[in-house]
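Below: the structure, in C-alpha cells.
With one protein chain held back, the other chains of the complex are shown just where they sit.
Which chain is which? They are A, B and C, in the order written, and residues in each are numbered from 1.
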Amino acid sequence: MIKLLFFAQLSELAGCDSTEAEFQNGLTPRMLVDQLESDMPAELIEALRFDAVMVSVNKVMAGWDDTLSADDEVAFLPPFSGG
Amino acid sequence: MIKLLFFAQLSELAGCDSTEAEFQNGLTPRMLVDQLESDMPAELIEALRFDAVMVSVNKVMAGWDDTLSADDEVAFLPPFSGG
Amino acid sequence: MIKVEIQHGDFDVSAEYRALCDSAPNAGAIVTFVGLVRDFYDNPDDEESIDHIELTHYDGMTESLCQQIVGEAHAQYQFDSATVIHRVGKLYSGEQIVLVAVASRHRDKAFAAAQFIMDYLKTRATLWKKEVGSRGSKWIGLKDKDAHAAERWTRAPSTQKPI
Partner (left out) sequence: MIKVEIQHGDFDVSAEYRALCDSAPNAGAIVTFVGLVRDFYDNPDDEESIDHIELTHYDGMTESLCQQIVGEAHAQYQFDSATVIHRVGKLYSGEQIVLVAVASRHRDKAFAAAQFIMDYLKTRATLWKKEVGSRGSKWIGLKDKDAHAAERWTRAPSTQKPI
C-alpha cells in the first residue's frame, strides 16, 4: 500500500490527514491524484493540481512523475509558510 | 581662543589630547594645522594632512576651509573604527 | 555547534543566546532573529486583528529540511555556531514563533547566514501557518515577497552575498 498525507488546507479539503492507495508498478504521484478523483472532493483534486503544490516521497522532495515503490509515503505539500 | 582636540593616534602623535590657538578673523581648520607646524611634531602635522582625517567644529562635522568663530572647539578626527 | 529544534513549547531567548556564545568562543559577532505572532492579518489592507495562529508541520521532514538549510548556510558563510528553533501548534498574538541565532567571526557573515536561514525557513521547510481571528481563519500561502527574498540566495556566485 501507498500512504498518502495531506497537509494544511489540503487536509481540510480532504476531510482527513491521510489515506491509502493500492500500489501498482509504474505508479506516480500524478497518477495518485487521478485515482483520488473518484473518492475525494472535487475541491481537493483541483487544489492538488494547483501549480504551487509540491510532493514528497518518504520525506524527501520528489517530482510528480517519479516512479513510486511499494510502501512509499507520499505527501502533498501546499506552499510553505513557516517563519 | 580656539580649543583644539586630538583623538586616537593623533593624540599619541601630539603627545596631548588638546591644545589652544589664538582666534583671528577668517581662521579655518586648515590654517590651524599650518600654525601648529611650528610647535608640534612633524609626524602629527603629516598625519593631520592625511586625506582621511576629518574635522569637526563644536561637535559637528565640518569642512577644512570653514570659517571659525571665537571659542570654537575644533577636533581632528582620524578614520573611525567603532563597532 | 548546530542546533535545530521543532517544538510546541516556548523557548528562552536568553538561555539560547548564552548557549550559542558558549559554543563559539572565537566569535566576534552574534546575530539573533526572533519572529513573533503579530496581531494583524498578513494582508496589509485588512484592518481586522488576529487572535492566534496555528502552525502545522510534517514531523520528521521539517527537521531534516531545517538541518539542510542550516548546512547550506554553513557551507556558504562558515559561521561558528547556529541555533534554529521553530515552534508549532497554536500560538497567540505576541508569542514567539521562531529563533535563528548565528555566531560568526565576522558580522557580515553572521547577518547573511541568519537572513539566509530565515528566508529558507519561510520558503523551503514543511511548515504551514493558519491565521485565526475576528474574520475567520485563513491558511497563509507562499508570499511573493518571501519567494523573492529567498531567490536572492540562488543567484550566480558573484552576487550570492547580500550587498
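As a convention for this text, a residue touches a chain if its C-beta (ideal position, glycine included) is under 8 Å from a C-beta of that chain, and two chains touch if they have at least 3 such contacts.
As the structure is a computational prediction, the values presented were derived from the model and not from experiment.
> By the document's own contact criterion, which visible chains does the hidden chain reach in the full complex?
Over the full assembly, the chain not pictured touches B, C.
> What is the set of chain B residues that contact the non-displayed chain in the whole complex?
Output for chain B: 5, 7-9, 12, 52, 56, 59-60, 75, 77-83.
> For chain C, which residues reach the chain that was dropped from this view?
13-14, 17, 21, 25-40, 94, 105, 107-108, 110-111, 114-115, 118, 145, 149, 152, 162-163
Quick note on the criterion: only the chains that are shown with their structure count from here on.
> Would you mind pulling out the distance in Å between where the CA atoms of chain B average out and where those of chain C do?
The computed centroid separation for chain B versus chain C comes out at 48 Å.
> Using mean C-alpha positions as chain centres, tell me how far chain A is from chain B in Å, no decimals.
Their C-alpha centroids are separated by 73 Å.
> Quick check: what residues of chain C touch more than one other chain, meaning two or more?
Nothing qualifies.
> Could you list which residues of chain B touch at least two other chains?
In chain B, no residue touches two or more other chains.
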